[in-house]
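A single protein chain has been omitted from the complex, and every remaining protein chain is retained in its original position.
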């Protein structure tokens, strides 16, 4: 099977969908002729033409607003927001319109829009190229929210998102574009070819939205994470020699409560990890849900480890990032609590 | 002491601050000559002039953007967003700018902006005049988030917010403007004159941001809520004859974890209630925090009761609203869990 | 306050108790403005955004190049649609006062905008209205009963009880869902039009906002995308002079016409007498042809007046003179078309009265039928389970559970 990094996998997903469905269109800043600042849409305009892969003005709100109208008129738009940090100008169109259109029109109108956006830190991006705002979107009913952590999942989930008749906000953990990353910036970069899920079929396939994945079986504790933090969790568990079961949430909305809670009921302990700021982050919902469902099986408080409740500072990138040290400390606390 | 409803109390707070501090200005849609669609700013323009109380174009993003600039130039702007449902066009200016300015400029620039906005349902407002988006704002570091539940607190917290050098998003539960409301729409309306905190001093005073209040002492369970839900919690506990300790959060950011957790440690049980949609709502953070801090004292899972994860539908207002029946059922579940 | 503020504050021209003063309004005589080719370059037709296109003169005669030369029958249909819209509005306003519905919004004085435009467009053109465009539903023939059921949130409500009254939609009729959030439909209409162009179809999109709503970011978004991609769209600003309590100066109308925004974005802009049925029809036809032939989008500013309160929740006596609507210099669209038809010898007061009675009966009959399907307060009511549908295409587990919880809570 071919090896792909996450950029290639995402590109392949879009290539396939542009070819399969004449109603699929792409739009976003610098995505066309240039191929995107992360090169995720490289070559697509050349292949499908500038009427299918549109360069747009720099106006995220307008991009989503126009995509909604396109969706209502039978197209299946894939909009790119260049960085998740720049999605806020589109909040009103996402929250008030995209998420609610089907509901308010009793199913008569809807817009199958996918919004792709790179998120997360670790690329020296400072406070406006490092954010993880996924938690905000999970509170808005009517949109699905996903984040892959491997090239294989990235491609399968993106195809599933484009085909989904509900709107999807698709977060791409940009630090994973070129390889899995366990949070230790001093180690040499690892390419995707070293990872089993760097093997990606050429053709069409989907990874269903709404299903978490157990990426490591274990019995001592359940670690719940997504995106970059999967690898940090793996590294931390390994460093401590703890037999952790690690779950990649993948789909925040809808959330696969079953997979997560089944695991926690088994292990009795749970640590939740994300890069986003901790307070009111998606970890809070995970913790609350797990606590409600698994209370009687819990042997220790559910732990949360996350970014600090500050912006992402340029000079302190690695002190900010919830790396292996912080996760290991939190894991230890969860294991030792009694 | 004079009796005030919440509208009068808020108006009095602004009146006092406009008089005390020549740098306080108000801006918003219909707030000037007209006095606001809920009449909260009634008479202020007449008294302080149209250069202190400004009618604005209908552009929430611009209102906040301009308020930031005013704040940087030494004014202390109080911006009104006519309904919390219409705050999303201002998300970028709030999240990326207002919340981060002090941080990114290392304390050299900051804007002491207060954003007032009516929230919540129960006034037949349908899906775009009933929302409770407070949870979203609590995830953005750098802004304070408050919601009063009585005229007394409304006035004291608003004065504290205006005087605060950090930005504050001030939610006004509009169903409480004219009286406490326990969620039973069939009962006759109750005026604020029946409530001890409908007594409001004429003059200046503050209620500190960051302090929760125990509104009812009790020993069987801790109910944590804010805004309208305070009264629903009271009614539900009373209906079931349960000796609940009821805590009004008042300030979501910063959160008074001490008051809340001390209570839960004492009672061993906890129910959290809010009107906002449940998934990833502020209740999730409350639940996660309480679970982390009080795990060993919990005798039952922490419960959450909230709005359904759907938009607020016009025809089903009372089936949507988490009224006394739903809260009582949740309370019963928390009490009976063992 | 002691400080000498130098901030300019837009000034209302007349306040409660004062004489209505419309001296600020710049108009052109009927027939005075030339009609350019639909392919004219934006830079050559800047005057259209400043002058005022008018067809009906003071003697009720249609004059000038913009006269659309409509058939008498079409004029009579237009009159009927406008009158029906007005009578419907009055009746629904009463229904709200009687507590049958929670809310209503009239379009008194602005009927020509929706009716003339609706008639100038093709049935497959897609409409993205604001909340004061009920005339579009009348033109496209949606039964009044259906609209009333929406107002009543009853068992036949097209919105299944989810929307505030007046937030209609009609997929087959190609009228988009109305949001409570102002202006959001404007860039959506542009996106719809872009999709039509991408697909090589020649339907156009048309959208409406109030002049107050033009302040929102989405106005700019729509203008920009329409201009950059030359989208086949007509963007309308209905300048009825008021946005709840603030007059059009607070939306930027004091310094320049709203139509002038068009040329600013490299787009045709036309300022039209919004109470002149013929003029509105004519500029719409022009803009539609321009869009359909690929010559680009048009921004139309309709100069009109909000005759009634903003909504049933509003009290305009607090902020404007009581009799201002009667003093509005551009008159009333219904009377003006009526007088034109009378001047043509194709109408009379007697026929007008008869028509009014007929339409009143129609509205009353429709109402009687609609309330049978329930009102907000009296049954039959929609099934509450509907509340959980359509959040997603398929109901996720979580909502299924919440539905069960509600059933239990309500003891069903």
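Labels A, B and C are assigned to the chains in the order they are written; within every chain, residues are numbered from 1.
Keep in mind that, in the parts below, a residue touches a chain if its C-beta (ideal position, glycine included) is under 8 Å from a C-beta of that chain, and two chains touch if they have at least 3 such contacts.
Nothing here was measured: the structure is a model prediction, and the numbers come from that model.
If you put the hidden chain back, the residue from C:254, C:315, C:365 or C:397 that touches it is C:254.
Of the listed residues C:105, C:182, C:209 or C:267, the one in contact with the hidden chain in the full complex is C:267.
The chain omitted from view is touched by exactly one of C:63, C:230, C:343 or C:371, namely C:230.
For chain A, the residues touching the absent chain in the complete assembly are 22, 29-30, 33-35, 37, 48-52, 54-62, 85-86, 88-89, 124-129, 278-279, 308-311, 313-316, 319-320, 325-326, 329.
Interface residues of chain B with the unshown chain, by the touch rule above, are 25, 51-52, 56-57, 59, 61-62, 65-75, 77, 89, 92-93, 96-97, 100-110, 141-142, 144, 165-166, 210, 254-255, 257.
The missing chain lies against chain C, touching residues 3-10, 42-43, 46, 50, 194, 197-200, 202, 215, 217-221, 224, 227-232, 249-252, 254-256, 260-267, 294, 296.
Simple rule for what comes next: only the chains that are shown with their structure count from here on.
Closest to the middle of the protein, by Cα centroid, lies chain B.
Chain geometry summary: the mean Cα position of chain A and that of chain B are 31 Å apart. Here the spacing of chain A and chain C, counted between their Cα centres, is 41 Å. Note: centroid distance chain B to chain C, computed from Cα atoms, is 35 Å.
For chain B, residues that reach two or more other chains under the stated contact definition are 85, 88-89, 127-128, 279, 309-311.
Under the contact definition stated at the top, the residues of chain C that touch 2 or more other chains are 159-160, 162-163, 167, 179-181, 217-218, 391, 398.
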